[in-house]
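Sharing a structure here in structure tokens format.
Only one protein chain is missing from this complex, and each of the others stays in its spot.
After this line comes subunit A, so read on.
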Amino acid sequence: MTAPVALDRVGHSFGPQRVLRDIGLEIAAGEYVVLLGPSGCGKTTLLSILGGFLRPDEGRVLIDGRDVTALPPAKRPTTTVFQDYALFPHMTLRDNVGFGLRMAGVAKATRHQMAERQLALVGLERAGGKRPHEVSGGQRQRVALARALAVEPDVLLLDEPLGALDLKLRRVMQDELKAIQRRVGTTFVHVTHDQEEAMAIADRIVVMNAGRIEDQGPPDRVYRRPASLFTAGFMGEMNRIPARRGPNGIETRLGVLPVAVPGSAPRLTVCLRPEALWDGAGDWDLGPAQVEDTAFFGTHFRAHLVPERAPDLRLVAHFPPAQAPEPVVRLSVDSQELSIFPEGSP
């Protein structure tokens, strides 16, 4: 089952501290949305509000067009996968997964059958008789997922579900989460602070900061054309070049950029991803640069560069892995890969 979700001007405070302001968000049925942001940005609070664990001070929560703002978690068509899994340690995996069905009054034989089917969905056939402490962290994660999916919620909420797993297992589980979501078609809302995880699984990334939505969109758009300076920095490594508005375009110490920028802020920041820089000719020529040091990362060489036109600036660039960069490179950028923001904007 699946349903659309809408947040209508949701705001919340913990005592004097305002943790969410004026959040408006529309999530389509069957969409995989990731709420991404640093700790303390309000993403987990927002998830608690969706799950019904917290009642917002302001605004409404609509699921499938129905106002559920005042409903407790048990009455909502949502279930949550908790960060620490919150499995019931005294029950078998089968009873854990069947718990929601038991609460719904499903007979024992039927719910055991359904629980086994859910366990099979997450790759845990024949483990139904075990207890949570007898299986690995990754398997516990799957049990938590199976338990939440067993009651066929319209919306599944995941609170940093992969945070406790090691990196390799996390990458595996990302793919699995996405595959399971495609199969069941349920709307997934997933909270994380890991931008790689967000890009790997999201249909849409919602970047949050200080209780507000900074940016939202498909992963490639949010990464390559971020809507704010904060998003640009949070989504991955970024070169920031100070700039000024001039008569012929944007003036930087690396040269003049022949583009127009809306707005009137006199001081600007030009943002460049490390992979947007290359050795050779391009739209915007940054001049020669010395390679200070390089390191091999498998998919690329990462290098620190000192541009000759501005020797106190340090740039980070990624070069193709086939060959280490020459000691001096001629830097260029495709102007499509630039983002420009007013200086000091959030």
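As a working rule, a residue touches a chain if its C-beta (ideal position, glycine included) is under 8 Å from a C-beta of that chain, and two chains touch if they have at least 3 such contacts; residues count from 1.
To be clear about the criterion, contacts and distances are computed from a predicted model.
**Q** Between "ABC transporter permease", "ATP synthase subunit a", "Activator of HSP90 ATPase" or "Anti-sigma K factor RskA C-terminal domain-containing protein", choose the name on the UniProt record of the chain that's been left out.
**A** From the choices "ABC transporter permease", "ATP synthase subunit a", "Activator of HSP90 ATPase" or "Anti-sigma K factor RskA C-terminal domain-containing protein", the unshown chain carries the UniProt name "ABC transporter permease".
**Q** Identify the residue among A:Ala28, A:Ala70 or A:Ala104 that touches the chain left out of the display.
**A** Result: among the candidates, A:Ala104 touches the missing chain.
**Q** Of the residues A:Thr2, A:Thr80, A:Gln118 or A:Thr252, which one touches the chain left out of the display?
**A** A:Thr80
**Q** Which one, A:Pro72, A:Gly185, A:Gly287 or A:Pro311, makes contact with the chain that was left out?
**A** Of the candidates A:Pro72, A:Gly185, A:Gly287 or A:Pro311, A:Pro72 is in touch with the missing chain.
**Q** Given the full complex, what residues of subunit A touch the hidden partner chain?
**A** 51-53, 72-74, 78-80, 82, 84, 86-90, 99-100, 103-104, 147-148, 151
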